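Left out: one protein chain. Kept in place: all the others.
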Amino acid sequence: MSSTLAWRGWLLSPAPASRRQARLGGWYRSWLAFRRNGLAMTGLAVVLALVLMAAIAPLVADPAKANLQVLVDRLQPASWAHPFGTDELGRDILIRILFGARVTLTIVVLVSLIVVPVGLALGLPAGYFGGAIDSILMRITDIFLAFPRLMLAFAFAAALGAGIDNAVIAIALTTWPPYARLARAEVLTVRRAEFIEAAELQGASHLRILLTQIMPLCLPSVIIRLTLDMAGVILTAAGLGFLGLGAQPPQAEWGAMVSTGRDVLLDQWWVATVPGIAIFVTSLGFNLLGDGLRDVADARSA
Amino acid sequence: MSAATTAVIGHDGWVRRLVGPIRRAASLLFSVALTFLGLTCVTFVIGRIIPIDPVLAIVGDKASVETYNRVRAEIGLDKPVYVQYWRYLLKVLHGDFGRSVLTSHPVLQDLLHVFPATIELSLLSLIIGVALGIPLGVIAATHRGRWQDQVIRFGSLLGYSMPVFWLGLIGLLLFYAKLGWVEGPGRIDVAFDGIVTPITGLITVDSLIEGQYDVFWNAVSHLILPSSILGYLSLAYVARMTRSFMIGQLKQEYVLATLAKGLSPFRVVWVHALGNIWVQLVTVIALTFGSLLEGAILTETVFAWPGLGLYMKNSLFNADLNAVIGGTMVVGVVYIGLNLLSDLIYPLVDPRARERR
Partner (left out) sequence: MSEAPLLTLRNLRVVYPGDEGDVHAVRNVSFTLGRERLGIVGESGSGKSTTGRAIIGLVPAPGLVTAEVMRLGDTDLLKLSERGFRRLRGKHIAMVLQDPKYSLDPVMSVGHQIAETHRCHFGSSMKKARMAALEMLEAVRIRDPERVYALYPHQVSGGMGQRVMIAMMLIADPDLLIADEPTSALDVGVQEQVLAIMDDLVRRRGMGLILISHNLHLVSSFCDRVLVMYAGRVVETCMTGALAEARHPYTRGLLASLPELGRRRAELPQLQRDPAWAEEAL
C-alpha cells in the first residue's frame, strides 16, 4: 500500500526532477481529471469491453459455432442456452455478437491506421513549408472533404465488390481530410516558436523536426478527433453491412445481422434488435470516451 | 484595396465596392469547379476499377479477338486514359450518365424521377431537426449544467450514436406493427398512387394544390415516421452545435453590456446572441441537409421509400454501374452545392464578412 502512495507522491510532485517525471506526472493528473467524469469512464468501459469481446471470442466459443446452423433451433427467444436467442438459421446470437465485435474492431483499427498517417503526411508539410505546397495539399484536402462519405463508400464497394477490405478503404478515403487540417493548424501555431528555431540551429533536418518536435504536439487533438470519428465510422460500417456490402455471410457482422433480422422482425424481434443495440452502445461508448478526453484536454489548456 | 488599384479603376463608388465581392465570388467558383472536377475524377476511377471487363460483358466469352477489339474501340477503351476521362467529363457536363441497365432509360431521367421523393423526406426532416434543434440548443446553453442541459445533451448524444436503419426498424415495429399509429413502408398507399399530377414532385404539396385531401393525409401518415426519426437524428446534431456556439457567445462582453442596458435576458439571448451565431448555424444546416441526402440509401431501404437512395441500392444489386455512378455524381454535386450556398449566404447574414476581401 505504501508503495502505491509513494508512486502517487512521485507522480504528483510539484517539483519534478526529470523530464520523464514531469511528463508522467502530467498524464497522471489528466487521468485523475478523466476519472472524475462518470460518463467518460462509462465510454472507456464500453470501448474496453469491445476489445475484450473481440479478444475472447475465439476462446469462449468455437468459431465454427458462430456459423453453426442448427435449423431445429431456429428463431428461439432468449434462454439459458442462448442468452440472446437464435437467429433464422439457428445460430446463437450472443456468440455472433462476440464475433461481430471482431469485425467492428478490425474496421476501427484499420481505418485509424490509414487515416492518421495519411492525414499527418499531408497536413504537417502543408503547414510547415507553406506556400505552393500548402495550397496544393489543402486543395486536395478540401476536395476530399467535400465528398459525401456514405455515398462514396457505397460507390466504391459497388465498384470493387463487397468485403471488409474494400469497406475499410472506402471509409478511410473520406475520413482522412479533417486530420490533415488538424495537423496543419497545429503546425501553424508552433511554426515560429523558439524551440523549433533552436532545433533548426542545431542542424536538425526538416523531417526530424516534423517527426520529433511537431508531430507529438498534434497527437492529443488527433486522438480526440479519432475517438469521436470512430463512433461515426462504426455507424457507417454497420450501414454498409446492413446493405450487404461489408463482411460477407456467413461471417458475423452486426449490420448484416440487423438486415437478416428484418424479415422476422414482427415476431422474432430480437434477431434484428440485439445487434442494433450492440452497434448503438459501441458508437455511444466511443462518443462518451471522446467527449471525456476532450473535456480533460480543454481543462488542461484552459 | 491598394492605392494602385484605386488609381487604375479611377474613381470611388460602386465600381470599387463591387471588386471585392466579385473577386471573392470568382475565387469561390474556382474552388467549386476544382472540387467538382475532383468528384468526376473519383467517379471516373470508380467506373474504371470494376473487376468486370465491360467489353466482355457486351460481347460475351465466345467472341473472337476481332470482335473484342472492335467493340473495345467502339466503347473508346482503346484510347489513352486522359482522353477517356475527357470524354467522360464532357458527357457528365451534358448530363449524360449513360443508360440504366435496369430501366433502360437514360440515367439522368431516372434520377430526376426519383429525386423529389428524397427531397420531400429530407426537407421535412431538416425542418423538424432545425426548428426543434436550435431552440433546444439555446435552452441547453442558457441553463448550462442544470437538468435541462443534461437532458438535452444526453438526448443529442443518443441521437447521433444511433444507427438510422436500426432506429427505423424499431420505429416501424413499434408504431406501425404493434401500435398502428402510422402507415408503414412506402410513400403512399397503392390506392392513392398516381392520382395527383406531379407539379413540384412533392406529393404533400401537390395534393394540397389540387385539393386532394385524402391523398394528402395518406402521404403525411407515411411521411411522419421516417421524417420524425430522421428529424430526431438531425436535431441531435443541430442542438449540440447550437449549444456549443451559444456558450461561446454568452461569454462575450456584449452580452454583459446588453444586460447592463436593462434588456431582458430573453432578448439578449434570442435576439443578440442568436443573431451572432446565424452564420455558423447556416453551415450546420447545410451539412445536416447534406448528410440527410447521403444517408438516404439506408433510410429508403428500411422504409421502402422510392427515392434516390432506394434507386441506387437497387442499381447496385443489379450491377447497374451507370446508375450508381450517376447517383453518386448527383448527390456529390448537391453536397458541393450546399457548401457553396452556405459560403455565399455567409456575408448576407454577417455584416463583418461583407468587408472581407
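Should a chain be cited, it is by its letter among A and B, assigned in written order, with residues numbered from 1 in that chain.
One rule holds in what follows: a residue touches a chain if its C-beta (ideal position, glycine included) is under 8 Å from a C-beta of that chain, and two chains touch if they have at least 3 such contacts.
None of these values were measured; they are calculated from a predicted model.
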| item | value |
| --- | --- |
| Shown chains touched by the chain that is not drawn here | B |
| Full-complex contact with the absent chain, from B:Ser27, B:Gln109 or B:Gln252 | B:Gln252 |
| Residue ranges of subunit B at the interface with the undisplayed chain | 252-254, 256-264, 267, 272, 275-276, 278, 349-352, 355 |
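Basically, only the chains that are shown with their structure count from here on.
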| item | value |
| --- | --- |
| Rounded Å distance between subunit A and subunit B, as computed from the means of their C-alpha atoms | 26 |
| Contacting residues of subunit B [partner subunit A, same complex] | 31, 34-35, 38-39, 42-43, 46-47, 49-51, 157-158, 160-166, 169-170, 172-173, 177, 290-291, 293-295, 297-298, 301, 312-313, 316-317, 321, 324-325, 327-328, 331-332, 335-336, 339 |
| Interface residues, subunit A side, partner subunit B - complex | 139-140, 142-144, 146-152, 154-156, 158-161, 231-232, 235, 238-239, 242-244, 255, 258, 262, 265-266, 269, 272-273, 276, 279-280, 283-284, 287-288, 291 |
